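I am attaching a structure below and will ask some questions about it afterwards.
In this view, the complex is presented without one of its protein chains, the others remaining in place.
Let's turn to subunit A:
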Amino acid sequence: MAELKVIVFQLKDEEYAIPVQQVRSIEKIQHITRVPRVPKYVKGVINLRGVVTPIIDLRMRFGLEEAEFSDHTRVIIVALDDVEVGLIVDAANDVVDIETEAIEPPPEVVDATTAEYINGVVKIEKRLFILLNLEKVLEKEKG
């Protein structure tokens, strides 16, 4: 049975999951330099060990309300092809193994804005993980 190792993170009240292969590192929040004239959800850039890395606020990307940064706030550095960005999440909770067979398509009820960023959901015991579609998250808005 195929297993998938995922990093679990918190965003508002939900738990999201992202395959470990796509994750480079998890960082604490640090000084972000604002970049002018970019989409609102792009918070700016940080110095990640000498590499200037753009940071996306995932809450704003999903159209959720902004939240103050806390001690739990983390930046998950993800990589897709040659693009490397950081995602601001409320907390990075866990690493879990999920079985690929257990992945279900996203439920219809999830509201439209978030639905397109989701690959599916997994229920393990009493927790529900939403699998993030990184391609969609990193897709730039047209125009």
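The rule is short, and it goes like this: a contact is a pair of C-beta atoms (placed from the backbone, for glycine too) under 8 Å apart; a residue touches a chain by one contact, two chains touch by 3 or more; residues count from 1.
We take it that contacts and distances are computed from a predicted model.
One chain of the assembly is not displayed; among "Glucose/mannose transport system substrate-binding protein", "Tripartite-type tricarboxylate transporter, receptor component TctC", "Chemotaxis protein CheA" or "NADH-quinone oxidoreductase subunit NuoE", its UniProt protein name is "Chemotaxis protein CheA". When you scan A:V20, A:V52 or A:V95 for touch with the missing chain, the hit is A:V52. Considering A:D13, A:E68, A:D82 or A:E125, the position touching the chain not shown turns out to be A:D82 (whole complex). Contact with the chain not shown here comes from a single listed residue; of A:I7, A:V23 or A:V42, that residue is A:V42. Although one chain is not drawn, its touching partners on subunit A can still be listed: residues 31, 33-38, 42, 44-47, 49-54, 82-85, 138.
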